[in-house]
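Of the protein chains in this complex, one is absent; all others appear in place.
Moving on, here comes chain A:
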Amino acid sequence: MKYRSVFDIIGPVMIGPSSSHTAGAARIGLLARKLFGTRPKKANVTFYGSFAKTYKGHGTDIAIVGGILGFDTFDQRITQSLSIAKDSNMEVSIHVSDDIPNHPNTARIILDDGRNKKLSVCGISVGGGKMEITEVDNFPVRVTGDMPTLFVWHEDRYGLVAAVSEVLAAHKINIGYMEMARKSKGAEALMVIETDQAVSGAICKEICELSYVNRVSSTPAL
């Protein structure tokens, strides 16, 4: 079932005008921000499909930048997000693409910290304020943000799934859903793990210290 909570139906509390083009977009930006971990120096946003056609009227650009700044759907600061971004020296660029996306409400966000941390995220706004991240650094994923989610970038080697789950088990964290993606055998890979309990920074650090793990990030339930 796509919708699991009554609060998917009555809610979210949001700044208007559109649950798909404003609130859903804000959440895509917010998850990207949480995944990136820190405030980015540069945010490059590309809209596809219906987002590309209607973003000005729906404030989709304002909302997604608001999310990237860390604002939730109901945060009044969303309406001022573009000037807040400018004041905090965050470089924002908004683009539209003619490419036909799989979903009419698609946005790609590329975040950069101006040094060597980059993140590319692709998200869709599915309606009623819900969204799904469909791509992280060119790995196909399905992240709804409904649950705490752990992301482990690693090299594709045997034993890694066991090693990561061992750390989680030791901290009594239950795995609800897990998916793996790799670029090719033995190459870069990404584990996406939805957990029942939040994963702390300390646990992330522990996982990051495992062999063949390159980067770890966790996002809270949005």
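Following the convention adopted for this analysis, a residue touches a chain if its C-beta (ideal position, glycine included) is under 8 Å from a C-beta of that chain, and two chains touch if they have at least 3 such contacts; residues count from 1.
Rule of thumb we're sticking to: contacts and distances are computed from a predicted model.
The listed options are "Phosphate-specific transport system accessory protein PhoU", "Thiolase family protein", "Branched-chain amino acid ABC transporter permease" or "L-serine dehydratase", and the UniProt record of the chain not shown names that protein "L-serine dehydratase".
Of A:R4, A:R115 or A:K172, it is A:R4 that touches the chain left out of the display. The chain not displayed touches chain A at residues 1-23, 50, 53-54, 56-59, 74, 76, 79, 104-105, 127-129.
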